[in-house]
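One chain of protein is taken out of this complex; the other chains stay put.
Letters A and B mark the chains in the order given here, with residues in each chain numbered from 1 onward.
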Amino acid sequence: MQNKAIVVDHLWKIYTGREKNIVALRDISFSVSKGEVVGILGPNGAGKTTLCLILSGLLEPTKGTAYIMGEDIRELKRKACEKYIALYLAEHMRLWSAFIRLPALKYLEAIGAIRCIEGDLKKKAEEALKKVGLWEWRNEWPSRFSTGMKRKLMIAETLMYELPILVLDEPTVHLDPISCMEIWNILKELAHDGKTILLTTQNMEEAEYLCDKILFLNKGRIVASGSPHELKELTRYEKIAVKVSPKSREFAKLLEKIDGVTEIMQVKDVEEGTLVVAKSIKGCVEPSTIVELAKSTGLKVLLLSYEQLSLSDIFRILLKGEENESEDRA
Amino acid sequence: MTVQPIVVSELVKEYSGRGRKITALKGVSFSVNEGEIVGILGPNGAGKTTLCLILSGLLEPTKGTAYIMGEDIRKLRRKACEKYIALYLSEYTQWSLNPRIPALKYLVMVGAIDCIKGDLKKKAETALKKVGLWEWRNEWPSRFSTGMKRRLLLAAMLMYDFPILILDEPTVHLDPASCIEVWKAIKAIASEEGRTVLLTTQNMEEAEYLCDRIIFLHKGSIIASGSPEYFKTLVSKYEEISLKVSPLKPEFKKALEKLDGVLRVRSEDTTLILEAQKNTVEPATLIDLASQFNVKILSMSYERPSLSEVFRILLKGGGKWD
Partner (left out) sequence: MGLREVLRMLWFASFINYWYNLKAYKSEFVSLAARCVISIVVYYFWGYSIVYQKGIQSYGTESPLGFILSGILLAEFMGFRWAFSLHIRTFYHVFSRPVSPHLQVFREWFVFNTTHIIPFRIIPCALLIIATQRLNIRLEALLVFLALSTLLCFGQHFMELGATFVFKKERPVLFAFEVLEEFSGRAFPITILPETAQQILSFYPPTWAYLVWRKVLFAGMPVTDPEFLVFSAASLVMFLSGLAVFRVGVNKIYREGLVL
């Protein structure tokens, strides 16, 4: 238990409604070591935000509990946010309106003062700004920032706390790939320095790049867990991208009939021809089969690429698998 | 000869205030054809939202102009939103409609409040079918998942019968499964209804899946434009082809090195990695060559930079792909 920052033990959360109860979390158990980055993925409404709120001590679990740095969250409650956890909820955070007409640096100092952050505020604000890549904008008013820059400023606010655990709910939503990368590098550095990071995201690239471990939630249950690499290896499917010329949509239908091909994922007309992406069982379809098929219909294969399923594809398969399971049960 | 829905000509937008000038757009020109899906990509603050607002006639360009269905946006102004353009800025229903009425009735109400002409019920039905929500027509939108709510908003936009849809980050906050549903709906709108779609996004997967063409904005100028495929080939002259073969024969490797366009071949375990010039080596060639040496190619992959990597390279320069 010593090096575990977060331990979740058979957690349940049931919201009682007027007509019926909503089970948000169903018997969740997992643990996070210190310095680990764990990503929580899942469709909207799967219980990710509920989990973040419970772990921050802001929502009472119905059954079961969680241990933050060894302390029971049911007793800690809100104090978890004072001692251990910095929470960042992307959808609910707003800039403090009175201060948005101050230079960004002063804005951070003011927020630090209001949030009772200890120490030299000016230095902390400077470091936070530099880390998120807003240093050249330190004398600008946040009211003039674009959406992405405002988000970075809010992340800087969260970084000024020096607490060991960061719980981030969709931290890089609205950010372009470069700003994302900047934030990811910051988070990686923080994890390297020993901070534990729990984040929720819909961005699969983020999950792959950042997370040591991913937990996949659906309808309140953990459906899959493992490192991104493991999740991608575990699946028995792979992706085949074929570009044929000239353009032909019928080729997709022929491709589907090949033994081993389970689904056509995408058909798109591009400049030189048609791009077809299909899902097939690993090792089942040989390149020569596809080239022969194309030749037989008078098409030329410009590109043929076997790829590992991306994390988004895995996401969709897991979700569909869940749907099929529940249909079977029903 | 149908008129091009959107033609942008040397558009410049400068914001001035308190003695400082910010140039949001520096001479942007492009055009969009009917039924095309064009994605506007770029870092935050590059001018994407400014461009959307100018094209909808809600913001005045400083210099240059745009033509929506042949009409000058400087003269059209707000009327562009009454005649041609349905704009989606973020999840907002202006009239805070009660989401506890069946989806079909909900759409009819939205249509009535926005003074849409014609048979509202029929329009609502067609719109729902197009976005794939027909089976949910008697359900309450308050029970929909976020992806379904987005699709419902898309259906509402469809009812306007406008030829152009401008969507600002349509799938932000959505999980990959809901994203696909929304993308399929948008594709159906563009291809079957012939509507033109202009969208901004930070989601590279969305750009690849949806867009026929991508326009890349940075600091107010277009630094590249073309199909997603084109972008991938843009940053590098070379591509890497990995072949998993069985068995691995040195003669085969030598023969590969002699192929036209191949620069280098190296081997790692059972995989041969070729570095070749773009678009010179065809799969058929490799397979034929392999069969000459009685080698079976189990799988092959052409490694191209992902769109996010392209994005980063375009903005910073440098990377594995130089």
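Following the convention adopted for this analysis, a contact is a pair of C-beta atoms (placed from the backbone, for glycine too) under 8 Å apart; a residue touches a chain by one contact, two chains touch by 3 or more.
Because the structure is predicted, anything quoted here is derived from the model rather than measured.
Only one residue in the set B:Ile40, B:Ile68, B:Ala103 or B:Ile116 touches the chain that does not appear here, and it is B:Ile116. Of the listed residues B:Leu41, B:Leu87, B:Leu107 or B:Leu243, the one in contact with the hidden chain in the full complex is B:Leu87.
Taking the complete complex into account, A:Ser143 is the one of A:Asn21, A:Ser143 or A:Thr262 that touches the chain left out.
Listed by residue number, the positions of subunit B touching the unshown chain are 15-17, 22, 50, 53, 56, 58-60, 77-78, 81-83, 85, 87, 89, 92, 94-96, 113-116, 160, 162. Not every partner is drawn; the one left out touches subunit A at residues 82, 98-99, 101-102, 110, 113-118, 143-144.
By definition in this document, only the chains that are shown with their structure count from here on.
Averaged C-alpha coordinates put the centre of subunit A at 21 Å from the centre of subunit B. Across the interface of their complex, subunit B is touched by residues 41-45, 91, 145-149, 170, 173-181, 202-205, 238, 266, 268, 270-272, 275, 283, 286-288, 290-291, 295, 300-307, 310, 312, 315-316, 319 of subunit A. Of all residues in subunit B, those touching subunit A in their complex are 41-46, 49, 145-147, 169, 172-180, 202-205, 209, 227, 229-230, 279, 282-284, 286-287, 291, 296-303, 308, 311-312, 315-316.
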